[in-house]
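FYI, not all chains are in this one, though none of them got moved.
Each chain gets a letter, A and B, in the order it is written, and its residues are counted from 1.
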């Protein structure tokens, strides 16, 4: 299989958007800029098959030949995210249907029901032909499936039938469905399979077990849709790798199942350019990158990277500050991206995304952003050899789950309670300490980690519990938070004191709880330091655990809020409340000392550190993702990969300054 | 007929939600807790008739036998609020239709068109069978019809036909319809009955006379729907009483007509647990209880009372503070509830209401809340003998009308003007003075009251006017506010100076008016004290009335804002503006002195007083509905019913403290 582990830069290019006379000048300039790879064809169905069966690939042949001539490699997109008008007109079953029966008409993109047989058939046809034509093309190295999978929650007849079959396959009988979903409440019992449908219009507040399974069905539909494409590509193009470009998190998507079929995951990365978001963007971006790396627990691609101000259905964002484009590309690499493809080479002059700016403006006059990108390409190309094959080796992991998120979205727990935001807060505390952190699916093996943080384990089954217990028994430090152990995996409340199946390892019992929501309460640690808490207060009875923080408010003032339990060779923390970030920072810093975790103390706000390690050494990235110049104290001397000079003492990083040090 | 006037406690229990092995332990614990009555079966249709005509009552027999065995009485619910899936699948006409033609699909509850012939037929069938089976069961004492009637504004074909017939019955000819609705405006005249439909999609701002009659039609549909059920129950179970559980006010519902067919009204009472609502919840709750008592002008039941944090479609509320559950149950009794049934025994483990917490948590481990409820049951059982048969005898009434509210909602008068909120403000002023107050339908006889407050009498007919005039002529004090006399009963503006038909008794004429909305203006009383006013300013010409407050703002500064008129042996006040609560407090306190009204001066914030009186004496309830400890000065010695000790001087009430004194 062709390699996808080069550390290199790319661009997204749509030859069909431009007069053919512009292609060669464009490609020549890409080459000069330092670009190595180009993504094409993801939305080109109407140009590749203008009418049914009328395949027109010659223009793409010419484009690919030009790329090859200039030594650029190409990733092809399968065009199924934009079914052409002849297809949707002839086969309206391609179009998704909303719960109220309205149709999602064409005109934008993503107008495709994953269960549409017409789409499956016509999509497979064109993918097969594209694969056959380009399997041997010397420029082509891989494929991107569709574009930015997401859920529209289609309610069409095909989905209805497929959902019924899915439920039947899972549960066998209606008696089992009624029992596992608890449909007896509100007389919702099914007496005939015919009565079981996808959610239809009316009140959205339906049975939560049913709603969760409907989400699982939709997730599986996406996976099945992609699998059909992958089967063709693997058969015809065994030398090509396959990826998919995930986008902004959290998505209602089983990214782990979608990723399982891929060779490499990809992410579309658009950090917010606004100075008003400067406090949060570097950290939510870092989380997105760590989430993407966690999809396959390996390095990944950026398939679309910010190149200018985005703008489309929403007003345009601020233009990227000088250095921002470069710094965020380095952030992606620092956190495990190998190839970084910028979206897009030049801004489109037509269509709804005209103002989603590329590296070059509509004027086609290269400007400040292309100059910055050119510098970036040259830097990356210079370091590519050393960085290739390096990876992040982290001692800390945060567990993430699309299922926990789905269940917690179906039934909001308390005002302000947000599963992904809770992860974000903890991840930010970790990142500010310069501590590397993986973000992985809840069901992954935990070998090799010293600390595992598992927020809001709302749904549980025995497999998850055993995995966590085994980790702690073997000496790991496990941190669990409130709203854990509440439900079985079918979204039914357990009939035992919380944290349910985690009571054993945590050594605490939740006597009752108080959903304080957006109110601010206080907890106090053993030294008497107060910290704010919100969202939720479990009133705890430590069975064998030791309290380490106590509530400072309300009728449960003085009772334990956070506990720690010795469990086997390890420890299990339980957070009865949602503590402010500072509490996490202090606790994690102490843990770092206790466990000897790698971290980088004293990072200024907006500055991030991470390390890639491989056969050729370890490389420390120090990135200033802010508009202010900062000083980072270096603990010792390092050699800079950017200019091969020695850095030591107080390292000054300019606004959006980047440093890569050999360690 | 079996009695429904015991002062006692109950719980809501859904045997069908639990494994049968749990029934006896549950019922045994209820018995020990002090519970006397249980409501069952309101949502159990799918379990009672799993498929068409396949009635399965044995499980309910066994449950009822167990209740009887433990000496608990049972109220049965008719199951029509949750038509089962086999019924809605076979007869989709059961389902309501929105104005835009979309269907309210099953999956939650309340998915029933009151005019559906299928629902009427299948509903009657199962109610008949339930009635026949349980008419002689020794545990069963009464019935609850459906659940929490409310209006979905169905627009289905059946409603369309029924509405047309309703209009025809009311007006006879289209000429009369056109005249009484004033359809000539905007060419809305009907030339054929076929053209007359329920409101359909498009602009909602339709003819207000038409919209008001459509509401009346929907109200009548609810009544007719219930009457069909009541007819069966009365025939088969003449010994059983019948109730219905109204819920949070204001409802778009003719509660008075629904209540007329009942033996006793019931209310579902969920006071807000948040400390941020502590200033308002005790008072809006008191109003709800007074409104419920006014439905039949007699004591009532609470059919669902707060037992834990509610949560469902919305985030969970705060957990009830210690004492809150008890105090609010006592508040219900203090204001005329006899039986108080707590919702629910144990939290459901499945379904959309999993987090609408019962007295016992999902864990089934009895905790703090059940302990508090147990104390409450024992207290109530201890006082039950003395309290039975006692009632509230009030000298003050506030007039309320679902029709005024409907008309004022159809045409908002001024920003911030809200009919029910206006009543709430006046009721709060009355309640803070410890003055008992009935809240009754506008058309009720007013004998026995000294003071009647009638806010916003927007729609009027001669009967209403005569009732009010007669009250004042006979010596009563009548308080009328702005936006009175504006319309005839068909929502057509009168062609005379306002307050229209009330000009005679008020002795004022509205020259013009200024809808000041949310702006704050000032009125000044005779002593020169300023008070804020909002919403509305009538510019008044006192014809024979005397001004008692004047505007302090704008071009009508110095003109009268509030007047009083001697009318027969009584007095009629007219409020040209919406004065702040403090103005009402001062005026009512003065009235209390003048008229010798019973009140309880000096109540701290959140503390409420009320008196139940009967053959065995009069009992003063003093309730601290706040989180703070307070002192209530007692005017003399009293004996406490709770511990038979003497109370006098400064009575200390703990947070959510309760006192019941013999007077």
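Operating definition for what follows: contacts are C-beta pairs under 8 Å (C-beta built on N, C-alpha and C of every residue); 3 or more make two chains touch, one makes a residue touch a chain.
Given the structure is predicted, the values throughout are model-derived calculations rather than measurements.
With respect to copy number, the whole complex recorded in this structure file holds 3 identical protein chains, 2 of which are shown.
Just so we're on the same page, only the chains that are shown with their structure count from here on.
The mean-CA centres of chain A and chain B are about 49 angstrom from one another, to the nearest whole unit. Listing the residues of chain A that touch chain B in their complex gives 100-101, 181-192, 194-195, 199-210, 411-415, 417, 492-498, 511-517, 519, 554-555. Touching chain A in their complex are the following residues of chain B: 14, 16-17, 43-47, 50-51, 79, 82-86, 89, 95, 102-111, 275-276, 309, 311-319, 321-322, 347-355, 361-365, 367-369.
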